[in-house]
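Every protein chain but one is kept in place in this view of the complex.
Chain IDs A, B and C follow the sequence of writing; residue 1 opens each chain.
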């Protein structure tokens, strides 16, 4: 295979000021409808309707711009954002195609201009889609009911911890059951939400075959066990073949089992969480199901559970009545109430439903096959690059959708770190790769995920860029260390980011801390 | 005034191949709904429904791409297009703000999914807007009726020539009246459409005060005169104060007078074409009235005329009946028929109506004032740049919206041409300026137009960039001549463009002519 | 500042310098004390005396949106109703990515640019021309013209210039709307350069061009034979090769008008003798837009003889100062009206260039197999509909074979006029076919029905039921 030509890429850079540095006094970007005389006659001047103690005296210091200036500014910023417009094999996030047809649909008034408290008679369209999507996820997981209130994957994990609390409380066991078990490679959202919910967190260590051992689990399970929260596969990409046994062990001890199904892509149409024995699972609609990332949401962690846990679900629940009408059912007495206002990021659910229907069962299977194949294809090619090694060298079995690699050897040899390589790759139009969650068990990690979206050409280009940069690390390490050179801006100096006297999360803080530097 | 800092600008460049060079066999970007078995049963296989003589045997050689690849490709191309995203003071085109709210409206099914032959009962919304806009233009011009069929300003000029033909033919005078008079600085669309319609074209020369003289007009007017077609002001920016006299002279001779109102911006709310005596005029909805340029349309040349010419208008006409219902009236026997299918680029009309209502009469007056003021502000600053001179040095009166300047002195001194300067300015995020129509009466011309959209900061930046480039022309002329350097691609070699053995307007032609160069 | 109205002394969002500060700054620098000074060259008696009434200003976007929305909602769209109107403006599915691209500000706003700074847009245009060239089988393609009809008009004028003959033959089946446009491109008899249009009969049995009549009318005074394939009435001209042969025999140019959406299954005109191909671009990813989606194109072999007669602009691949880099520049600009005023070839100006981008996106999405499939889908669905309608008692499909997308339903056996039937259909939520009764009286009470890939079996069933009810 002859390597791809490195693209002569250069990011747009508009030398764009901050919006707060722009504008001119009295300029307007938006005008309000003027109050009709008939209204003024009745109520007088608005400001007099505010009690004097609560009248704002100085206007906020916001930019004063024309409408076009605002539009142009943010278009410049958007062009200065790579997003998925290069090649992004970002691990753990399953970079999917985000079908444009759904964007058009969700910005129509029949979604955008709905109020969640409208009478259900006026919400039949949206309720039908959400209900149908619940049905699709039930089919995919074997669970009994899904809710979409959680505003992301972590929020679905939090939903699980709330349900764990309510479940054990309802059986009078919560006082005793205050431990949640997870693994070192589980996503941080599992231990973090467990802790936030008030549980003690027990973390099983990663072992050489890519997961924690049955023995390690047995050693910590007890009558204090409230739940197991685990993803499978995790970033290492290996499917834990003992997962059914794990579930049995935890169930025997009286705990609940939650399947963080964020890495569902490689498993689609092969396993059903409920059949593996799990009490609940969550799907990431903004990842596996084609929802756009949005730079970090709006997201949905679709949370589904077996019949036994349904009474604990947050409300309201969407049901179909005997006449085929869709209704919003108020939550029952055991419900955890709410983890977030209303019933979720509805437009994301609509997109996910559309994506799933566009794929069909056959398409989902193809996507799983292609993703897993692409990962193994990449592995073959990546390991041919000197300096790239497997994250867990002893693992020989085929891995699922993504796998963690190490640049440790390259760093040892050249002093160029995985962060340097990540930066430098962006100089060729390649989005930053995923490194690893904290703490790093593997030196200089990186975790690419090819998914089913990207063409072989894209994947090859990605690999070739990596190979090129690894070679640069040997030939001209300074170029890599001082990178990027073709990006919007140059390498950030992060030294002040955690220093209270230097950080500035707002322009007013910056103006105060750096009075001299401001133009 | 201290000059603006030159922006450290760099255009995006993705090193993007042609779409025809991309893809992989069998890949799909779109799939058709599969034909239902019930249909196949009745009609059999589609190809058999084509008579054998007409069956395509080889499929067209088009790219085979996934949906995302197509999206990403064209997003790359869009980022590689400056459009109005820098500063564009493009003369003759009145760069306006194109309000985004209208984009949202015209892509709703109530516009995008209308068929022009629907029964008028089902078109009341769109008919109402188009009718109301006709009313607004009547108010602005004093004309009696507007039609929107012409697909641009030139097409409206062509409409005029068709009406001129029909009008004189209806009076039995067409054989005799076969001359159309225009001026050297009139837009090429006037002489060109007149010639295409079958008329002889008489062109009055430009004189030192910025327009042709009354005497010159008198000298050519005769019983052969069919019409006068003129814009006022033209690119020189001077209002012809004798225009009423001109109209009278032509009318006396039995000719029609057409006002190309493309440069209406500086005159809005000060003159009415009908009051000046014109029989017809045209407005550019894609320029003066806030419609987007689209790189060259969809455009509308709104054509309006006095009562006497209404019977000649192309059909159908939108009218309001006694019950307030809007109806589509078939054209009468004198009508010129059609200059284009259906009733025009409707979404552009919708946008123009919205823009006009958003501005209001007061807003239009402000826009005229601001535009003309900005032109005079620019003139002050531009003439301070060594090497920049007025196009017509003897003109001292204040000019309207745009004015033509010359870089002739700079070229003489440095060898750097106006085309070089134009190219180099794009290196700083400034859109190419308008030069001049052919033939150039003024050496090394350029014709900026500030309009009411651009901020003083933008205008200053534009001027400062020009000054900077003029200085470069003296200091480092090679940099200017070989520019651009920060653009998507470098300076084009246009030497083969008019050579039949070298040009290639399609990829297949290129492949044939350059068999070796293709990857 | 300049605002006279005391109720709204505020800057306008569309005008950056409508705030007091900027306006006065400009006044000062320009040395102007009163804005009226700037208009010194307009004689006072040119200045209008009458006030302007443009209705209440809607400078607030929310008021404007509400106003527009309230009015526009009064229409019923082809998404609200089931539509069978075609006749020059066709309802095809527009992929979302086409709309995405043409609404991106970068493509939406350019006016002219340079080959380096608007490179992306020029490349998209080149891709439009290249892909369309593949579909029609031609190597030289101009940037789009206003419409199908105007493309036809220009092509006829090209042929006239090439042959210096002033007569063209057009079949009787031509779209009356398109014909009206073409007529306006042919001047009037009183003027030099008038082009005579002669109508060629169509066969009663098939709707195709009547070859006998064609032969009769052909001669060495004929500049061109123009025909559409498929015709306005939906008929595929399966004898197209023979038509071309006959025309060429007399030294006439052959101009063929096509709907490019048919070209995945129909032979490209270049293969049956077309010298100039014209057609519509609207089906390729552009909404109907109430007729505002139309666009046209002109394509020929890459021969200088033809290239030198184009009225359009066109982009050509070119090199740059850097080895291996591609740019796109205008070729043959000189001969356009921009380059040569009245000496130019007809005229050009703003056209529908933005749609060329939608078209390029559409063709890239479809690819070879997509065109094959959509052609197949349309021909199958339209024939299915024809066959179902033909079996309704009292209804008859004329020329039930050999058509593409559109076909004629005849209602002669019904006591009702097409207009009445369409009125009844409308009440049932259906837009019936275009009424041909007055344009083609020889076809009796007929309507032109259009069926595309968007019509499902269920939709057609619904139409059939509604028709049965309507003619009762």
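Here, a contact is a pair of C-beta atoms (placed from the backbone, for glycine too) under 8 Å apart; a residue touches a chain by one contact, two chains touch by 3 or more.
Quick caveat: nothing in here was measured; it's all calculated off a predicted structure.
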Quiz item: Of the chains you can see, which ones touch the chain that is left out?
Solution: A, B, C
Self-check item: Residue of A:243, A:317 or A:410 in touch with the missing chain, whole complex considered
Solution: A:243
Practice problem: Would you indicate which residue among A:128, A:207 or A:413 is in contact with the undisplayed chain? | Solution: A:128
Quiz item: So which of A:6, A:192, A:334 or A:479 would be touching the chain we can't see?
Solution: A:192
Quiz item: So which bits of chain B touch the chain we can't see?
Solution: 24-34, 64-69, 71, 75, 99-101, 103-104
Self-check item: Footprint left on chain C by the chain that the document does not show
Solution: 10, 13, 61-62, 65-66, 69, 79, 93, 95-96, 100, 104-105, 365, 369, 453-454, 456
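Just so we're on the same page, only the chains that are shown with their structure count from here on.
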Practice problem: Sort the chain contact graph into one of these: line, ring, star, complete or other. | Solution: complete
Exercise. Round to the nearest whole Å and give the separation of the Cα centres of chain A and chain B.
Key: 46
Exercise. Express in whole angstrom the distance between the two chain centres, defined as the mean CA positions of chain B and chain C.
Key: 18
Self-check item: Of all residues in chain C, the ones touching two or more other chains
Solution: 8, 12, 14-16, 18, 22, 59, 61, 95, 97, 99-100, 105-106
Quiz prompt | For chain A, residues contacting two or more additional chains | solution = 24, 27, 66-69, 71, 75, 99-100
